[in-house]
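Mind having a look at this structure? Questions to follow.
So, chain A:
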Amino acid sequence: MLIGLILFPLIFSLMIFILPKNLTKYATIFYSVFSLSWMGMVVKNISSWTNPFFTENYVFSSNLPSSLLLVLDGISLIPILLTQLLIALILWMLLANQKEDKSTYSLIALMHFGLNGVFLCADALGFYIFWEVTLIPIYFICAIWGEGKRMPITLKFFLYTFIGSLCMLVSFLYLYQIQPEGGNFSIANIFNVDMSATARFLVALGIFIGLAVKIPIFGFHNWQADTYTSAPFYGSMLLAGIMLKMGLYGMYRWLSPVFAGPLCCDLQWYIIILCIIGVVYGAIIAITQTDLKRILAFSSFSHVGLIAAGIMTFSHSGWQGGLLQMFVHGLNIVGLFYIVNLIEQKYGSRDLNKLGGIATQNKWLAIYGMILVLGTTALPLTNGFPGEFLLLKSMFEYQFLTALFAGTTIIWCAVYMLRLYQKVFFGEESKLVLSGDSSLSSIEHFILIIFVLGVLVLGIFPQLILGLSESTVLNYLTQK
Partner candidate 1 sequence: MLMQINHIVPIEHIITLSCILFCIGVMGVLLRRNAIIILMCIELMLNAVNILFATFSAYNGNPDGQIFVFFIMVVAAAEVAVGLALLVLIYRNTRSVDVSLLDRLKW
Partner candidate 2 sequence: MEKYFYLVILFPLIGFLVNGLLGSKMKGTTPGLIGTVAVFIPFLIALGVFFNYGHESQPILQNYFPWINIFDFQANFSILIDPLSLQMTLIITGIGSLIHLYSIGYMHDDEGFARFFSYLNLFIFSMLLLVLGSNLLILFIGWEGVGLCSYLLIGFWYKNEDYGYAARKAFVMNRIGDLGLIAGIVLLWSYFKTIEFQAMAIHAANVDMSDPVIIIATLCLFIGAIGKSAQIPLYTWLPDAMAGPTPVSALIHAATMVTAGIYLLVRAHFLFDLAPSVLNLVSYVGIATSIFAAIIALRQNDIKKVLAYSTVSQLGLMFVALGVGAYTTAMFHVTTHAFFKALLFLGAGSVIHALHGEQDIRNMGGLKNEIKSTYWVFLIGTLAICGIFPLSGMFSKDEILTVLFEKSKGLWALSLFSSLLTAVYMFRLLFLTFFGTYRDDEHKKSKIHESPMVMMAPLWVLAILSVFGGILNLPHLIGGESYGKMAHFLDPIFSHSKLATEHMDAGLEIGLMALVVGLVVIIGFVLYNIYVKKESLPKPDMSLRGVEALVANKFGVDELYDTVISKPVLGISRFFGQKVESAFDGISGFFFVAGFKSIGNSLRKIQNGNVEFYLILMTGSIVVLMILQFLIKI
Partner candidate 3 sequence: MQYIFYTLAFFAILCALFVVFEKNPVHSVLYLILTFFSIAGIYVLLNAQFLFIVQLIVYSGAIMVLFLFVLMLLNLNKDTEPQKSVIFKTAGAIAAGSFLLVLVAVLKDTQQSTELSAMTDIGLVKQLGKTLFTKFVVPFEVASILFLAAMVGSVLLGKKELY
């Protein structure tokens, strides 16, 4: 069952090359619908909502200390759902853009394969391998279809993430190594070891660095804005929408079990401080940026910092809020990137100073944009609020003043998001906007409506997502 989620993308990414060119479109539609319905079937078959929902183990060789151990529980279900949804949407966006390059679809499917693997695999080595697999397609996507100084930027991104994940690998290998005879890489065994406090600290630090680069957390974030800006729109979406969630997911699954002992307590505190610095730092930078994609990059940086901080408090509301916010942030940021892409496509620029007055020309785009912006600003009854509230709650319960500092994000976010909206959609129409094409095709409407519905429905019924992970998170935290 779960293996399907991993195999089909792989098969598709290879198959598409042998298909004739005129079938690409239909194959892609079929693939996206199929993977969504497969996911639906998986969810439908969940009989009991206790932990874990499904476990599948594929052993290649009994001599290997590692096997393909797939586990679906509440924590992995949410990023998995997000992945299926966003990959399908991104594929549809590409189809709407009349992109006919087979290799793009193939790389996205490969990405899909890697992402599903990362979220499902409960074997440290397998996790690491899938983690690196995702790096390959995104590297090519950014390097081939990027813009500007794409090569050095992509290289920077690659080096950052790769060096980070090597640190993680070292930690995993160490954890494997110190196990008694007959140990393996499965999640149950790998954390079930005795370590000195120092060793624990170093292991936690190694894993953290690997995750921190991907998330990114302040200090490891330098690659982010440049990469988001230079990547093609679907690259930015994959990066901001899903790849970033890999790091957050890793915090739940692979970082939290290591945390114990006094040194790790210190580390937890430092990580939270870094996250919160990132929250405010990113938000403040976003205020004066003029490139739409850059604003979104820093906004994403700021939001994710809060999620990471909430997770690191190891409290129930922090974890639940983090999971909800992971889903929501993925949805919102991809929606916003899509709107930016549409603006760039139709009006030829994404510079704030060259845009303006789109609301007059393209009413619907302005409405969709407004709802997504409000979702990002965490207005109640949009999807951003419940998660952000729970995260802030966990922070406030952890440390009041730090939380107050982190909480200023809701102010900063309002400042830069409304500035963005004002400059792009309000005001007098700029030359570019007047000369641009101000219509939306029906498929563009369709995709945007999905995002908007996501914003509103999850805002009114956040329990839809929270309920999925409730029992798992409860289990996890009580065991801890």
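Here is how the candidates were picked: all candidates are chains of the complex that A comes from, given by their letters.
FYI, a residue touches a chain if its C-beta (ideal position, glycine included) is under 8 Å from a C-beta of that chain, and two chains touch if they have at least 3 such contacts; residues count from 1.
All figures in this text were calculated on a predicted structure; none of them were measured in a lab.
J.: Given the candidates 1, 2 or 3, which is the one that touches chain A in this complex?
T.: The answer is candidate 2.
J.: Help me check something: in the complex, which residues belonging to chain A touch candidate 2?
T.: Chain A reaches candidate 2 through residues 156, 159-160, 177, 221-223, 225, 281, 284-289, 315-317, 320, 357, 359-360, 363, 374, 379-381, 385-386, 389-390, 392-393, 396-397, 400, 403-404, 407-408, 410-411, 414-415, 418-419, 422, 425-428, 460-463, 466-467, 470, 473-474.
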